[in-house]
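Presenting subunit A:
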Amino acid sequence: MTLLDVDSIYKSYDEEEVLEDVSFGLDQQDVEVIVGPSGSGKSTLLRCMNRLTEIDSGEIYLNDDEIHDLDENELRRRVGMVFQGSNLFAHLTAQKNITLGLREVLGMPAAEAQAKAMEYLRQVGLEDQAESYPAELSGGQKQRVGIARALAMEPELILFDEPTSALDPELIGEVLTVMRDLAEEGMTMLVVTHEMDFARSVATRLMFLDDGRIVERGPPEQLFEDPREDRTEQFLGELADIY
Partner candidate 1 sequence: MADTVETRGTAVGRVSGSGRLVVALVGGLFWLWLLARWAYHNTLLDRICTALGLPDLIRSEYGVRRREPWLPAEPFQSAADSIGSVPPGFVFDRIAGVFELAAFATTAGPELAAGAFITVYMTVLGMLFGLVIAVPLSVARVYGGRIASTAALVYTELIRGTPLLAQLFFWYFALPLAGYFDAAGFVGRNGIPRAAVMVAVVAFTINSSAYQSEYIRTALESVDEGQLAAARAVGLSKGQAIRHVILPQGLRYAIPGWTNEFIYLVKYSSLAAFITVPELFRQARNIASDTFRYQEIYIIVGVFYLLLVLTIALAMGLLERTVALPGVGQPADQN
Partner candidate 2 sequence: MEAIVLQSNDWAFILANWEQFALGTAVTILLTITSLVVGFVAGFPAGAIEVYAPGWLRKPVSAAGVILRGTPIVVLIVLFFFALPIPQLGTFIIIDAKVDAFIVATIALGLRSAAYQAQVFRGAIQSIDEGQMEAARSVGLSKFQAIRHVIFPQAIRRSVPGFQNEFTIVLKDTSIAFAIGLAELLTRAEQLYLQPGHDTAVVEVIVTISVIYFVLTFATNRALDRLEQRYAVPEGSG
């Protein structure tokens, strides 16, 4: 069943076209990995999905609701986001980072919100860090709290913008493991990452974005083994050299 339907969206920042005629769809439980050179518009594309950035034209449907007809805050409750730098609320403990949205957006009573926060912290393996402040957590732990924070709102789709690219190599694994578990549980995910092992083993589809256009899109094996476009082959080849 189609969960997300993106129909010919355009976005430009003063004269500069950042997204041009981008269309694609996600089914429920899909995990789509987006790759592309720096500045190709990956972050912009993700941010258009929860309207942190507003598109110039086109349509985006989330479970048949045009997202621009929805209330912004309602949309964002339904679409979770995990950032490169985690962006945990610096003045709140790990647990309170999660309960804030539950209490203020969903109006959940305190006790219930706390129980729920603990449940999600357990899921990302951090129930013992509930009382820690962000500055007391490692980068990998922060990212996992960020994932728990997004999960707790029980979104229909989660966006990940390079969740591991700011981490030291030895911390990347723990975050990817949590993401892999999520995928196995059937969460629909749109992930910008250059972790090609993750893409190969977890993604249902891979999208190569360049200059604001989708160059090629398909099952990961196909893009890796038998790309249709030269540019795809070249870019993925370079990625393989670096990582």
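Note that a contact is a pair of C-beta atoms (placed from the backbone, for glycine too) under 8 Å apart; a residue touches a chain by one contact, two chains touch by 3 or more; residues count from 1.
On the choice of candidates, all candidates are chains of the complex that A comes from, given by their letters.
Fair warning: this is a prediction, and the values are worked out from it, not measured in the lab.
Trainee: Please name the candidate from 1 or 2 that touches subunit A in this complex.
Mentor: Selected candidate, touching subunit A: 2.
Trainee: If we count contacts the way the header does, which residues on subunit A are in touch with candidate 2 in the complex?
Mentor: So the residues of subunit A touching candidate 2 come out as 50, 52, 72-74, 76-77, 79-81, 83, 85-91, 100-101, 104-105, 133-136, 142, 146, 149-150, 153.
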